[in-house]
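Omission of a single protein chain aside, the complex is shown with its protein chains in their original locations.
Now for subunit A:
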Amino acid sequence: MLNKIRGLFSNDLSIDLGTANTLIYVRGKGIVLNEPSVVAIRQSEGNNSKTICAVGAEAKRMLGRTPGHITAIRPLKDGVIADFTVTEKMLQYFIHAVHGNTLFKPSPRVLVCVPCGSTQVERRAIRESAAGAGASAVYLIEEPMAAAIGAGMPVSDPRGSMVLDIGGGTTEVAVISLNGIVYSESIRVGGDRFDEAIMNYVRRNYGTMIGEVTAERIKHEIGCAFPANEVKEMEVRGRNLAEGIPRSFTLNSNEILEALQEPLAGIVGAVKTALEKTPPELGSDVAERGLVVTGGGALLRDLDRLLMEETGLPVIVAEDPLTCVARGGGKYLEMIEEYGKDILSVE
């Protein structure tokens, strides 16, 4: 009863605290925030105190372009918190941005998605960081489960559903049946590793340094995971290591495909391992219906074809894969009111 009254004034939030982007889903409103998980910190000259200068998209624009007294950092690495204080500040900022004035509103209940491979220490850090950011109660849900719910997979059926969530820092593969995770695996390969691989490739093959942001842009524009008939090209500028001056050169999609081979092999390997370790009944369900890819990595062109060729399974890219996890968390929050929080195993 009290909870219902409380619910009138408070908004429960589902947060996908990702390495690359943080998304917040407000119950009843949908996705209200989608910002890069970047914080810019200004260091005062006189005393050594640090203040938050910018958060989100604004801070991301500063990434790699900051003067000495400003540091733009990504407080999460590989799906978990790398800098506790900054993460807390970032969450505080985001929660305040969506929850508004807290004078008359009680603190929201917050559901945070965590990678299934995260340790207890990492989970505790996320929980405390969310609590410190003003959450009255913190629930943790494993990312593949949230992703599967968000994608609209029939997770409550007694049938195996395989989901592959390629995030910024981690890739999670899980087999879900009856609202629970039967098998899950998390590898520290994700969008960031793609960017890194592109940077390394360009440095190796062109002797040119490019930044993270450029690498990400290359990935978005011409990145692909499977040889396509159509070859895309893109002009890129970077600092030539030999000459020390910026140079412009052209990259094509086949080169990027070559650059991405290593992280892609990691992902394919994880899927194959999952299929190998899935109980046979569930494995046959997965083989019949296929696997669903969510997360920002799913937007990499022809990734589904690569997985289809490698595994021989039908592969489906979820609708709006970037927001699946946050939407799934949101759906779960809505279910909590109706069925209690025991429908899934959350912490």
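In this section, a residue touches a chain if its C-beta (ideal position, glycine included) is under 8 Å from a C-beta of that chain, and two chains touch if they have at least 3 such contacts; residues count from 1.
Going forward, contacts and distances are computed from a predicted model.
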Should one name the undisplayed chain from "NADH-quinone oxidoreductase subunit N", "Cytoskeleton protein RodZ", "Protocatechuate 3,4-dioxygenase subunit alpha" or "(2Fe-2S)-binding protein" using UniProt, the answer is "Cytoskeleton protein RodZ"
Checked against the full complex, the residue among A:Q43, A:N179 or A:T273 that touches the missing chain is A:N179
The listed residue (A:G28, A:P154, A:P227 or A:P246) that touches the chain absent from the view is A:P154
The listed residue (A:E258, A:E281 or A:E319) that touches the chain absent from the view is A:E319
Where subunit A meets the chain that is not shown, the residues are 148-149, 151-157, 178-179, 288-290, 292, 304, 308, 312-319, 331-332, 335, 338-340, 342-344
